[in-house]
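Below is a structure I'd like to ask you about.
The complex appears here minus one protein chain, its other protein chains still in place.
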Amino acid sequence: MILEAVKYLAYVLIFPGFLFCFLTGLLLSGIDRKLVARMQKRVGPPILQPFYDFFKLCGKETIIPAAANRTVFLMAPLVGLAGLVVLQLFIPVFSFTAFSSVADVIVILYLLLIPALSIMIGGGATGSPYAGVGLSREMVTVLSCELPLVLVLLAVCKKVGAATGTGLCFSLTEIVRYQMANGSLLGKLSMIPAAVAFLMVIPGETGSHPFDAAEAETEICEGMLAEYSGAPLGVYKLSHSVKILSMTSLFVMLFLGGIGGGIQNLVLALGLAGGAAGALTILLDVIVLFLLCVILTAVAISFVHAVTARLKIEQIFKYYWTVVSALALVSLVLAWYGL
Amino acid sequence: MDFPFVKEAISQLFSKPSCAMYPAVESIAAPRYRGRIAFDPTKCINCLMCERVCCGGAITHTVEKTEEGDKITRSFNLGCCTFCAHCMDFCNHGAIQLTQDYHMIATKEEDLIVSGTFIKKPPVKKAVPPKPAAPAAPAAPVGADAPGGPKETAAPAEAPKPRDDGKPVQDPAKCVYCTICARKCPAGALTVDRAAKTWTLDEDVCVGCGTCAAACPKNAIIM
Amino acid sequence: MNMLSLQHFPIYSIMVLFLGAFLIVIFGQNKVFRHTVALLATFASFFFMAMLFKPVMLEGQTIAYWLGNRVPAGGYAIGIALEVDALSLFFGLLVSCVVFVACIYSIQYMSHDDNVPQYYTLFLMLAGGVMGLVLSGDLFNMFIMVEILTFAAVALTAFRNTANGALEAAFKYLVVGCIGSTCILAGTIVLYAQVHTLNLAQMSALIPGNLSSATKLAFALLFIGFCTKAFLVPFHPLAADAHGAAPASISVLISGVLTKSGIYGLIRLSYFLFQSMALGTMQFWLVFLGSVSMFVCVTMALAQHDFKRLLAFHSISQIGYVLASVGLCTAFGISAGLYHAMNHTLFKGLLFLAAGAVLHETGTTDLGKLGGLSKKMPHTTVLFLVGAFSISGIPPFNGFASKWMIYQATYQRAVETGNIGFLLVTICALVTSTLTLASFVKVTQSVFFGQLPKEYENVKEVPFGMRLAMGILAAMCLVTGLLPNMVTRYLTEPAARAVFSVVDYINNMMGSGYAQSAMAAQPLNPDVSFASAGVWSPVSWLCLLMIALLAVTIVAIAGKYDRVSIKTPENRSGKYDLFYGGEETVYSQVGGDDLFWGFKHNWRHYFSFMHELHSGVVNDYALWAVVALALAIVYALIVL
Partner (left out) sequence: MFKKLIEESTGKSPWLFHINAGSCNGCDIELVSVLTPRYDAERLGFKLAGSPRHADIVVVTGPITAQSLPRVLRSIEQVPEPRCIVTMGSCPQSGNVFRGSYSICGPLSKYVHVDVDVAGCTPKPEAVIDGLALATQILQEKRRAMK
């Protein structure tokens, strides 16, 4: 029983939990900033720049404005980060899932709301008018990303459910296992619009450049973060990076699960002993997942960041509820009629 | 819905960044860049022209009486300077040069002060010969020859000799006492009285800049 | 027949409430007497209901009680009967619990109102009416109880007749309420003429046999009658006015309890009396009505300026959820719907109590004028946030568990029937849930966060009694959210199973074997399976979150995260003022209408159309009611 508890604690604190999210999240956002710079013909900051930013912010003094509600001001970033890390526990790493029997796809849809809600409540608690405007824009961004995300998830569930015969399959491990068995979903015709729609949702959900009306540093002085300084601000920036990791790894698990199967065959081909094979597969899974996440960040976040200008809030809403939702709806209807 | 920079973004991703890697690669300013001021005290004659034309009021000087002459220190406060190089243009003796050095970072006030001191020897006072008797007034008692004719002006006195310490000398013949030179004198060394037709020079104040000579319409002043 | 056998408990729980009302009328002047009688009456009715829990829910017993012991003779039920099966008990428990909590709240909430004795009589009459409706086994008895609760609710809406719009709201409610009641009465009369009985069980045995056009007319009348009680779409504006003006503890009753009685009536009508849910078109009707009212009311709520009107529109949108999922006619759908109905009563009650607390302290519920109350009323803020998170379906709380089950039920139904309509319902439900979150973020920002206006400087926390009531509801919200499988196994699944077991409902009432002889068609009883495709265990998720949160806070404390330098605000150096671009800190609250501009701009045509539609004039609402009735009659004639 103790060993079991230690294992689960290790899951929470080390592997898919804090350490993994902390390192890969900040690395991904470092790579993202470097790629954006390179696309603007700039040298760009070193890859470890987010680490420096985080530790510098930890060293700075934290000022709590007199108008702010002190406990909410301090606890909101921590709750947001904890919620995000717990979300990461449910996203499988190809063959390995930390906690497969706790949450399914719809729950993950709602767990994505917790970090957004924590930043809104934290920003609102400071009482600054910039935070008020930022909060209103953040909520509209969350609202606009919700519809396409829902359509994509329902399409994937229907597709996998129909294939595995149960009609409906909400659990992520099931989806990945199905893809490892017979090829990743990106190969299927009906799933391609869903994958494209999901790629378009990633920058909106993480609030990166073209859709960051909520934290527009030029217009409303970093929106909800206007009054945050020091360690709480560092935690918010960290949870922003970890959100990039969770969105991209969600994409990998929903549409590129087949690669996990490839890794398994590779390990079987090497013919190692049971224990070593298990460890090797997990190691390979993690490396491949990280590489795929890097590619996805490059495509979905950095490229879009370098090429477009910031949208107004009602353009974001209109863009998501017309273009991206139409794409997702197409794939849902295709999946519905069994394509 | 067009994306203008897609091609550039992709091509730039694989091309070399156009960064002048500054701290590593030293970069020199343009040849005629107006940077830090270099002051050559030896050339300076303390004619105060630079102070007059400096719009930022950045140039100040202090005079200190010492036995072998005035110890003048001129200081340029780069913190007040607009780097317009007027002082360089107006300095006839080229004492002020604006160099290409743009590294003007300072943590203390003094780092931005460029100064130079020089000793300005007082004008060598020759043993002043006793004032020669007033030039022989034309012998008035000599009967006025040809009184009816135009009054013979005094025989044109020969042009006065320029003084050796560079101070202006007036040629009474040509001077019409129009007082332009007095007004032009930067140091206010000349006083000309139209009525009394007097032209006096205050040697101590005069710096021998030559403005009066240049300004005199009748070229009555010789340096 | 001793007095304490289980048979008598249903009638006790109804009568104790009416008795309490009667006593307060006589001896109501003495404050202590009044409060004790009210508390005792509500607690007693809850106690009797709780006593019935084990036999009815666990052992599946159905209690039939004939008033005056007039047992049916010769196959005809003469006397008035009370029938308590799992469904009725579920609603009964729900109602009595909320009534008890509302009574605790209203003791202090109504303390400085005038003519309070009348308030408690009406309060207990309303409670008795709903309990009677939920437990009665006789259609006409249900009509009488509907009359009692409608008039009590109308009188209570106008209780604070000085409040702006209270009288007008009560009048509107009266007009449309009476239209609904007359429809129910007309339906009852037509049915009685057809089947010569008023007993629910006997009617549900006889009606499916002879579905003449008259019974179809009766169905339409009864359907519209109960829809007005549940404030569904064509009748929803009057709910907003009623809640806007009624005192908060009454809004708790109206939104938590009255709407549930409408839903109960609809379930009895379509699953028992006419057993028409086997028809696809019937399911379409209920689900369509549910999803339309779900979406329309949440968008209307987003456009509101007043805190209580916003909550009113939300309660109808949640009723839309319940109806959409109950109308699916699958066991899992009904259990999800009932679970959501229970959750809705809990968190809606909590939210209305919080609104009442804000009104009690600041005197206004206008979102534009409030702000920054979290510093002055911390407990109310926390309790409000629990309610807001539950209604918008944030995981640990109960709103999420039931909404999650509703999505699965609708999506499973869509997959079973292959008809894409149910898929649209799932999408609409998910989007509505986010819109609910948006409107509650709007309320949180405009009321509790942001800056405190000058006039509310000396606002202090609400008295303890009100916070206790809110605390109870918040605790129940959290508990029911954390143990969904416990709640479903003991409460909603027996009720769902009862909905499908019409035959033993009839046998129990009319004597065994009656159903087989009298019923023409075999009633539908699909496989009562509650298998859900998804997986969600909130308790383990919560302890994961707690471990993660603990780890993060320990690291933060170690890193001297709380080494925050905040001097006392007296030496108001600029450092602790808000950043205004360098300007002096002036009062500028961002809240109320200036939120969600992006969303409102994109939907401006929809909102302006809705604005015209909800004109606030009584004639329009009455016109809508009559038009809805006409459509219902036409549809019923085609469908049934």
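Letters A, B and C name the chains as they come in the text, with residue numbers starting at 1 for each one.
Everything below uses one rule, namely that a residue touches a chain if its C-beta (ideal position, glycine included) is under 8 Å from a C-beta of that chain, and two chains touch if they have at least 3 such contacts.
These numbers come from a predicted model, not from an experiment.
J.: Using the document's definition of touch, tell me which of B:Arg32, B:His103, B:Lys126 or B:Lys161 contacts the absent chain.
T.: Checking the options B:Arg32, B:His103, B:Lys126 or B:Lys161, the one contacting the hidden chain is B:His103.
J.: In the complete assembly, which of A:Gly59, A:Gly187 or A:Gly338 touches the absent chain?
T.: A:Gly59
J.: Which of these, C:Lys31, C:His196 or C:Lys575, touches the one chain of the complex that we don't see?
T.: From the options C:Lys31, C:His196 or C:Lys575, the contact with the absent chain belongs to C:Lys575.
J.: State which residues belonging to subunit B touch the missing partner chain.
T.: 17-20, 22-23, 27, 29, 35, 55-57, 77-84, 102-107, 109, 112
J.: Which positions on subunit A touch the chain that was left off?
T.: Residues of subunit A in touch with the missing chain: 33, 37, 40-46, 49, 51-56, 58-63, 130, 216-218, 220-222, 225-230, 233.
J.: Considering the entire assembly, which residues of subunit C contact the chain that has been omitted?
T.: 559, 565, 573-575, 577, 579, 581-584
In this section, only the chains that are shown with their structure count from here on.
J.: If I average the CA coordinates per chain, which chain comes out farthest from subunit A?
T.: Ranked by distance of C-alpha centres from subunit A, the top chain is B.
J.: Counting in whole Å, what is the centre-to-centre distance of subunit A and subunit C, each centre being its mean C-alpha position?
T.: 36
J.: With touch defined as at the start, can you tell me which subunit B residues reach subunit A in the complex?
T.: Touch residues, subunit B against subunit A: 3, 5-6, 9-10, 12-13, 15, 17-19, 21.
J.: Touching subunit C in the complex: which residues of subunit A?
T.: Its residues touching subunit C are 9, 12-13, 17-18, 58, 61-67, 69-70, 72, 74, 78-79, 81-83, 85-86, 89, 99, 101-107, 109-111, 113-114, 117, 120-121, 124-133, 135-137, 139-140, 142-144, 146-147, 150-151, 154, 157-158, 161, 166-171, 213, 221, 226-227, 230-232, 235, 312-314, 316-318, 321, 332-333, 336.
J.: For subunit C, which residues count as touching subunit A in their complex?
T.: Interface residues on the subunit C side: 372, 374-375, 378, 385, 389, 393-395, 400, 404, 407-408, 411-412, 415-416, 420, 423, 426-427, 430-431, 434-435, 437-438, 441-442, 444-445, 448-452, 533-537, 540-541, 544-545, 547-549, 551-553, 556, 559, 561-566, 569, 572, 575-581, 585, 588-591, 594-599, 601-602.
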